[in-house]
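Take this structure, written in C-alpha coordinates, and hold onto it; I'll ask about it next.
As you look at this complex, bear in mind that one protein chain is not there, while each of the others sits in place.
Our next item is chain A:
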(Lines give C-alpha, C1' and ligand atoms only; values in the text may rest on other atoms or scores of the structure.)
Protein backbone atom coordinates (compact mmCIF):
# COMPACT_ATOMS: atom_id res chain seq x y z
CA UNK A 1 0.00 0.00 0.00
CA UNK A 2 1.17 3.51 -0.74
CA UNK A 3 0.73 6.50 1.47
CA UNK A 4 0.46 10.22 0.89
CA UNK A 5 0.70 11.82 -2.50
CA UNK A 6 2.60 8.87 -3.86
CA UNK A 7 -0.67 6.93 -3.93
CA UNK A 8 -1.82 9.03 -6.89
CA UNK A 9 1.17 8.12 -8.99
CA UNK A 10 0.93 4.42 -9.81
CA UNK A 11 2.56 4.66 -13.26
CA UNK A 12 5.80 6.02 -11.90
CA UNK A 13 6.45 2.99 -9.77
CA UNK A 14 5.71 0.65 -12.67
CA UNK A 15 8.32 2.38 -14.77
CA UNK A 16 10.87 1.93 -12.02
CA UNK A 17 9.93 -1.70 -11.59
CA UNK A 18 10.43 -2.30 -15.29
CA UNK A 19 13.88 -0.71 -15.14
CA UNK A 20 14.73 -2.81 -12.10
CA UNK A 21 13.82 -6.05 -13.87
CA UNK A 22 15.91 -5.06 -16.90
CA UNK A 23 18.88 -4.29 -14.66
CA UNK A 24 18.43 -7.55 -12.80
CA UNK A 25 18.36 -9.49 -16.04
CA UNK A 26 21.47 -7.77 -17.33
CA UNK A 27 23.16 -8.53 -14.05
CA UNK A 28 22.31 -12.21 -14.34
CA UNK A 29 23.46 -12.33 -17.94
CA UNK A 30 26.79 -10.74 -17.07
CA UNK A 31 27.25 -13.22 -14.23
CA UNK A 32 26.53 -16.05 -16.62
CA UNK A 33 28.96 -14.71 -19.21
CA UNK A 34 31.67 -14.34 -16.62
CA UNK A 35 31.15 -17.92 -15.51
CA UNK A 36 31.35 -19.17 -19.07
CA UNK A 37 34.47 -17.12 -19.65
CA UNK A 38 36.06 -18.51 -16.52
CA UNK A 39 35.38 -22.10 -17.51
CA UNK A 40 36.69 -21.40 -21.03
CA UNK A 41 39.89 -20.04 -19.52
CA UNK A 42 40.35 -23.18 -17.48
CA UNK A 43 39.70 -25.25 -20.62
CA UNK A 44 42.21 -23.12 -22.51
CA UNK A 45 44.79 -23.79 -19.83
CA UNK A 46 44.23 -27.52 -20.26
CA UNK A 47 44.52 -27.41 -24.05
CA UNK A 48 47.65 -25.32 -24.12
CA UNK A 49 49.27 -27.00 -21.20
CA UNK A 50 52.60 -27.69 -22.90
CA UNK A 51 53.04 -24.11 -24.10
CA UNK A 52 52.17 -22.82 -20.68
CA UNK A 53 54.66 -25.22 -19.17
CA UNK A 54 57.40 -24.28 -21.59
CA UNK A 55 57.02 -20.53 -21.57
CA UNK A 56 57.38 -19.03 -18.11
CA UNK A 57 56.54 -15.53 -19.29
CA UNK A 58 53.30 -16.65 -20.94
CA UNK A 59 52.43 -18.61 -17.81
CA UNK A 60 52.94 -15.61 -15.55
CA UNK A 61 50.75 -13.41 -17.73
CA UNK A 62 48.07 -16.06 -17.95
CA UNK A 63 47.95 -16.53 -14.18
CA UNK A 64 47.85 -12.78 -13.66
CA UNK A 65 44.89 -12.48 -16.02
CA UNK A 66 43.04 -15.28 -14.24
CA UNK A 67 43.54 -13.62 -10.88
CA UNK A 68 42.23 -10.32 -12.14
CA UNK A 69 38.90 -11.81 -13.22
CA UNK A 70 38.45 -13.69 -9.98
CA UNK A 71 39.85 -17.19 -10.55
CA UNK A 72 42.05 -18.26 -7.68
CA UNK A 73 45.23 -19.71 -9.22
CA UNK A 74 44.90 -22.80 -7.05
CA UNK A 75 41.74 -23.79 -8.94
CA UNK A 76 43.66 -23.79 -12.22
CA UNK A 77 45.85 -26.69 -11.28
CA UNK A 78 44.96 -30.25 -11.96
CA UNK A 79 47.42 -32.61 -10.35
CA UNK A 80 46.36 -35.71 -12.28
CA UNK A 81 46.90 -34.13 -15.65
CA UNK A 82 50.04 -32.31 -14.68
CA UNK A 83 48.52 -29.04 -15.61
CA UNK A 84 51.20 -26.40 -15.68
CA UNK A 85 54.29 -27.31 -13.76
CA UNK A 86 53.21 -29.28 -10.71
CA UNK A 87 55.63 -27.27 -8.62
CA UNK A 88 53.64 -24.13 -9.39
CA UNK A 89 50.70 -25.71 -7.61
CA UNK A 90 52.78 -26.17 -4.49
CA UNK A 91 54.21 -22.67 -4.77
CA UNK A 92 50.66 -21.32 -4.73
CA UNK A 93 49.95 -23.33 -1.57
CA UNK A 94 53.17 -21.96 -0.03
CA UNK A 95 52.04 -18.42 -0.71
CA UNK A 96 48.66 -19.13 0.91
CA UNK A 97 50.35 -20.72 3.95
CA UNK A 98 52.55 -17.67 4.42
CA UNK A 99 49.54 -15.38 4.04
CA UNK A 100 47.57 -17.29 6.68
CA UNK A 101 50.53 -17.38 9.07
CA UNK A 102 50.98 -13.62 8.82
CA UNK A 103 47.29 -12.97 9.23
CA UNK A 104 46.95 -15.10 12.36
CA UNK A 105 50.34 -14.25 13.89
CA UNK A 106 49.02 -11.77 16.45
CA UNK A 107 46.35 -14.22 17.48
CA UNK A 108 48.49 -17.31 18.02
CA UNK A 109 52.02 -15.97 18.41
CA UNK A 110 53.05 -17.60 15.15
CA UNK A 111 52.23 -21.21 16.07
CA UNK A 112 49.51 -22.88 14.05
CA UNK A 113 48.47 -26.53 13.81
CA UNK A 114 48.28 -28.35 10.49
CA UNK A 115 44.72 -29.29 11.35
CA UNK A 116 43.80 -25.66 11.63
CA UNK A 117 45.52 -24.80 8.34
CA UNK A 118 43.77 -27.64 6.58
CA UNK A 119 40.28 -27.46 8.11
CA UNK A 120 40.22 -23.70 8.26
CA UNK A 121 41.54 -22.88 4.83
CA UNK A 122 42.78 -25.54 2.46
CA UNK A 123 39.82 -27.89 2.45
CA UNK A 124 38.05 -25.11 0.59
CA UNK A 125 40.57 -25.30 -2.24
CA UNK A 126 40.41 -29.12 -2.35
CA UNK A 127 44.01 -29.31 -1.23
CA UNK A 128 44.59 -32.44 0.82
CA UNK A 129 46.81 -32.89 3.84
CA UNK A 130 49.67 -34.51 1.87
CA UNK A 131 49.85 -31.62 -0.58
CA UNK A 132 49.87 -29.23 2.31
CA UNK A 133 52.71 -31.05 4.03
CA UNK A 134 54.73 -31.22 0.84
CA UNK A 135 54.26 -27.49 0.31
CA UNK A 136 55.34 -26.73 3.85
CA UNK A 137 58.48 -28.82 3.33
CA UNK A 138 59.26 -26.56 0.39
CA UNK A 139 59.17 -23.59 2.75
CA UNK A 140 62.36 -25.00 4.31
CA UNK A 141 64.33 -23.36 1.54
CA UNK A 142 63.45 -20.02 3.13
CA UNK A 143 66.08 -20.95 5.72
CA UNK A 144 64.78 -20.79 9.25
CA UNK A 145 61.66 -18.74 8.77
CA UNK A 146 59.34 -21.72 9.08
CA UNK A 147 59.64 -24.88 11.10
CA UNK A 148 57.39 -27.83 11.78
CA UNK A 149 57.26 -29.73 15.02
CA UNK A 150 55.08 -32.45 16.48
CA UNK A 151 53.15 -32.46 19.73
CA UNK A 152 51.19 -35.59 20.61
CA UNK A 153 51.16 -36.80 17.02
CA UNK A 154 49.82 -33.47 15.85
CA UNK A 155 51.93 -31.39 13.52
CA UNK A 156 52.40 -27.69 14.09
CA UNK A 157 53.97 -24.96 12.02
CA UNK A 158 55.95 -22.18 13.63
CA UNK A 159 56.29 -19.06 11.49
CA UNK A 160 58.16 -16.69 13.80
CA UNK A 161 61.90 -17.06 13.79
CA UNK A 162 62.52 -18.03 17.38
CA UNK A 163 62.99 -21.53 18.62
CA UNK A 164 60.55 -22.97 21.11
CA UNK A 165 62.43 -24.26 24.13
CA UNK A 166 61.78 -27.74 25.48
CA UNK A 167 59.83 -26.28 28.37
CA UNK A 168 57.61 -24.30 26.03
CA UNK A 169 56.95 -27.34 23.87
CA UNK A 170 55.98 -29.34 26.95
CA UNK A 171 53.51 -26.66 27.97
CA UNK A 172 51.93 -26.69 24.50
CA UNK A 173 51.66 -30.44 24.94
CA UNK A 174 49.68 -29.97 28.15
CA UNK A 175 47.53 -27.34 26.39
CA UNK A 176 46.67 -29.78 23.62
CA UNK A 177 44.55 -31.78 26.08
CA UNK A 178 42.24 -29.22 27.74
CA UNK A 179 43.21 -26.08 25.88
CA UNK A 180 45.04 -24.53 28.82
CA UNK A 181 47.90 -24.94 31.27
CA UNK A 182 48.27 -23.61 34.81
CA UNK A 183 50.82 -23.75 37.60
CA UNK A 184 48.93 -26.49 39.55
CA UNK A 185 48.36 -28.46 36.34
CA UNK A 186 52.06 -28.39 35.49
CA UNK A 187 52.94 -29.44 39.02
CA UNK A 188 50.56 -32.38 38.70
CA UNK A 189 51.60 -33.47 35.21
CA UNK A 190 55.28 -32.64 34.94
CA UNK A 191 56.18 -32.12 38.60
CA UNK A 192 57.50 -28.63 37.88
CA UNK A 193 58.16 -26.19 40.71
CA UNK A 194 55.81 -23.16 40.67
CA UNK A 195 58.75 -20.78 40.03
CA UNK A 196 59.72 -22.64 36.89
CA UNK A 197 56.15 -22.88 35.55
CA UNK A 198 55.51 -19.24 36.32
CA UNK A 199 58.61 -18.08 34.46
CA UNK A 200 57.96 -20.15 31.33
CA UNK A 201 54.23 -19.33 31.23
CA UNK A 202 54.89 -15.58 31.59
CA UNK A 203 57.50 -15.73 28.86
CA UNK A 204 55.06 -17.45 26.53
CA UNK A 205 52.46 -14.78 27.25
CA UNK A 206 55.03 -12.09 26.47
CA UNK A 207 55.74 -13.81 23.15
CA UNK A 208 52.05 -13.98 22.35
CA UNK A 209 51.84 -17.77 22.31
CA UNK A 210 49.44 -18.03 25.26
CA UNK A 211 46.51 -15.90 26.49
CA UNK A 212 45.83 -15.19 30.17
CA UNK A 213 42.48 -16.04 31.77
CA UNK A 214 42.06 -14.83 35.37
CA UNK A 215 38.40 -15.73 35.84
CA UNK A 216 38.81 -19.40 36.62
CA UNK A 217 38.25 -20.37 40.22
CA UNK A 218 41.40 -20.12 42.30
CA UNK A 219 44.03 -20.26 39.56
CA UNK A 220 45.20 -18.37 36.53
CA UNK A 221 44.79 -20.33 33.30
CA UNK A 222 47.02 -19.90 30.26
CA UNK A 223 45.21 -20.76 27.04
CA UNK A 224 46.52 -21.86 23.67
CA UNK A 225 44.63 -20.00 20.86
CA UNK A 226 44.69 -23.22 18.80
CA UNK A 227 41.81 -24.20 21.11
CA UNK A 228 39.47 -21.75 19.38
CA UNK A 229 39.40 -23.87 16.23
CA UNK A 230 39.68 -27.21 17.99
CA UNK A 231 36.73 -26.65 20.34
CA UNK A 232 34.68 -25.74 17.29
CA UNK A 233 35.51 -28.97 15.45
CA UNK A 234 34.30 -31.25 18.23
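Points to keep in mind about this one:
One rule holds for everything that comes next: a contact is a pair of C-beta atoms (placed from the backbone, for glycine too) under 8 Å apart; a residue touches a chain by one contact, two chains touch by 3 or more; residues count from 1.
In the analysis below, contacts and distances are computed from a predicted model.
Only one of "Histidine-containing phosphotransfer protein", "Cytochrome b", "ATP synthase protein 8" or "LALA0S02e10858g1_1" fits the UniProt record of the hidden chain, and that name is "LALA0S02e10858g1_1". Interface note for the absent chain: among A:30, A:43, A:107 or A:177, the touching residue is A:107. Within the entire complex, the positions of chain A that touch the omitted partner chain are 1-6, 9, 12-13, 15-16, 20, 106-107, 109, 180, 205-208, 211-216, 221, 223, 225, 227-229, 231-232.
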